[in-house]
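One structure coming up, written as structure tokens, with questions to follow.
Apart from one protein chain that is not included, each protein chain of the complex appears where it belongs.
== chain A ==
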Amino acid sequence: MNKALQSLYKEVILSRAKVPRYECKAPDLVPTVEAYNPLCGDKFYLYVSIEDGVFKELKFSGFGCSISKASTDVMCDALSHKTIQEGLLIIDTFLELIDDKSSVSPEQLTDSKELLAFAAARDFPERKTCANLGWEALRLHLQSL
């Protein structure tokens, strides 16, 4: 197996995809957001509770590849207990971090190990829509609030 692949599938990503912390099994809850990639059919439902402008709880269910699943899981982690404003900033940071067109290095953007794990997505632009699946969907939702 080659290096690029190893850098894409970092331990954080593989372990998060295998044992996500924020995944819930088809609950009776009504999803807040549907994150759907029409190109591959992957779909996650996000369940987001916000109280007084602060993310109280984030969970997800659905179906996706290691990258999309791990990134959604990491997103739930990163946004928990943040304000919506802080959340939006984190989302922007993450989206730039995986953007192969960005001139800013991932390390300049954040020192979060969990987020940086996805930086190699820059070398796999065809997997960007996996890495940003949950993030883009949640951003759209927050902007519409």
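Basically, a contact is a pair of C-beta atoms (placed from the backbone, for glycine too) under 8 Å apart; a residue touches a chain by one contact, two chains touch by 3 or more; residues count from 1.
We adopt the following convention: contacts and distances are computed from a predicted model.
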Of "ABC-2 type transport system permease protein", "Cysteine desulfurase", "Ferredoxin family protein" or "ABC-type quaternary amine transporter", the UniProt protein name belonging to the chain not shown is "Cysteine desulfurase"
Filtering A:Leu46, A:Met75 or A:Cys130 for touch with the omitted chain leaves A:Cys130
Across the whole complex, the chain not displayed is touched by chain A residues 1-2, 4-5, 8-9, 14, 39-43, 63-67, 124, 127, 130
